[in-house]
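Pasting a structure here, questions to come.
Coming up: chain A.
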Amino acid sequence: MFHFKRTAEAMVLVSALFAGSAYAETLKIAYIDPLSGAFAGVGDAGLKQFQFVADDINKRNLTGGPKLEVIGFDNKVSPKESLNVLKKVIDQGIRVITQGNGSSVAGVLIDAVNKHNERNPDKSILFLNYAAVDPDFTNSKCSFWHFRFDANSDMKMEAMTDFMAKDKSIKSVYLINQDYSFGQAVTRAAKEYLARKRPDIKIVGDDLHPIGKVKDFAPYVAKIKASNADVVISGNWGADASLLIKAAKDAGLSTPFYTYYFGGLGSMTAMGDAGVGKVKQITEFHSNIKPNKTEKFANAFNAKYGGPPNHLTFYYLRVNNEMYMLARAIKETKSIDPKKIALKLEGMKFESDTGEVEMRATDHQLIQPLYISTVAEAYRDPKNPKTAKFKGTDPDVKYDVEDSGLGFKTDARIEGYVTAQPTSCQMKRP
Partner candidate 1 sequence: MSTAIELKAVTKNFGNTEIIRGVDLAIPRGERHAVIGPNGAGKSTLFNLISGRYPLSGGDILLNGESVSGLKPFEINRRGLSRSFQITNIFQRMSVFENVRCAVLWSLGYKYSFWHRLGGLKDANLRAEEVMESIGLKARRDTSAGVLSYAEQRALEIGITIAGGAEVILLDEPTAGMSRTETADAVELIRKVSQGKTLIMVEHDMGVVFDLADKISVLVYGEVIASDKPQNIRGNKAVQEAYLGTEAH
Partner candidate 2 sequence: MSKLRYRPINLGRWLVWGITALVMIVLPLIFTSGFTLTIMSQIGVGIIFALSYNMLLGQGGMLSFGHAVYSGLGAYFTVHALNLISKGTFYFPVTLAPIIGGVAGAFFGVIFGYVTTKKSGTTFAMISLGIGEMVFACSLMFSDFFGGEAGIATNRVMGSNVLGITYGPAIQVYYLIIGWALVCMAAMYAWTQTPLGRMANAVRDNPERAEFVGYDTHMVRFLTLVLSGFFAGIAGGLSSINYEIVTAENLGALASGSVLIATFVGGAGYFFGPIIGIIVFFVMVTAVGGITQAWLFYLGLLFLIMVLYAPGGFASLILMHVPVIKARLMRRLWLPYAAAAITGVVLLAGLVSVVEMTYHYSAEADTNPGMALFGLAFNVTSYTPWAVAAGLLVGGFIVSRFAWKAVGKAWGEIILGLQERRA
């Protein structure tokens, strides 16, 4: 007893000396995403944000002791390479991984983590998913070891169609998506949800085009034009998104686009002003939401990474949610054991910057409010010389993204419970 007390005192002393490091413990988090090759830009932006949040957590000692350290591992967006990386991560004794780019990679990792944890129960791995949106991961493929902090594609469609249902002027919808699992899921969900909410809306077009193969979207735009659709729904991302919207602009097509990722990392620059007033996106955050409790944090991040050469803008609120919730789980369990953390995360309610979010215990899907917003010119504030190159007149669009001069203006906030989907998950808990 006495001995214990002495140790505790000594520890307090040490912690006074090295402010914030009560334990010599560090929880390493392996960030498994592309850091080389074509998608390295996106992967690198994510890593910087994770590390920025980790610094914040360490500075404020939100874990009540252990330091968080995020280490980047390059998976070259290849599912195979991700498995190699996972082996390396396990060899290094890292027990928490996080990943987001590509549902193919996420699917492989969930599978591999399940198999590993089954075969090595004392060395189990925890997988925090911040962006892979395949609904299967919280339904048929759900796993105790997997937590998703992004809304899945069905939830986003639920929110989107909810917003559209209220707009009586919409009579017809055109769907254009990439021909692979995500694009097909968007098409299916759009048809299903619209039929449920607004059976009078007609689907006047349903295009699936091969992913990354279309150079010229003009023919598709001509077809959209010919269909006289009131809105277009698209799950396209990357070049397929930018090229589509550019072609729409060229043809003078004024139909609004309801999208998932047209405003994603690196897309605004490529899209240019073609999307202004036309492109809507659904996200958990953008820089011009009101009230914006993340403003200070985002500004700090942008001050560090904005401008050349990175041109980064704070993008992932869900990364903050993920890391803060992890930190709280560590603090409350006083442990960095993945299993204990997982049990704590289940059902955790957390006050995020956009309101309360909940990690639903039945399927490990975070339920969070979402925003529908439209691309707009950023506001030119006569008092602020930094905004001199902006062209907008709406003071609500205070910030642009990635130095493009373009930002987002909120159309609606959709509460978390609206987006929640029933789950078929039958979770096996250890």
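Points worth noting:
Criterion: a contact is a pair of C-beta atoms (placed from the backbone, for glycine too) under 8 Å apart; a residue touches a chain by one contact, two chains touch by 3 or more; residues count from 1.
How were these picked? Simply put, all candidates are chains of the complex that A comes from, given by their letters.
Predicted model only: the values in this text are computed from it and were never measured.
Any copy counted, the candidate of 1 or 2 that touches chain A in this complex is 2. Residue ranges of chain A in contact with candidate 2, taken from their complex: 35-37, 40, 44, 74, 78-80, 83-84, 87-88, 90-91, 102-104, 107-108, 111-112, 115, 119, 134, 136, 179-182, 184, 208, 210-211, 213, 304-305, 307-310.
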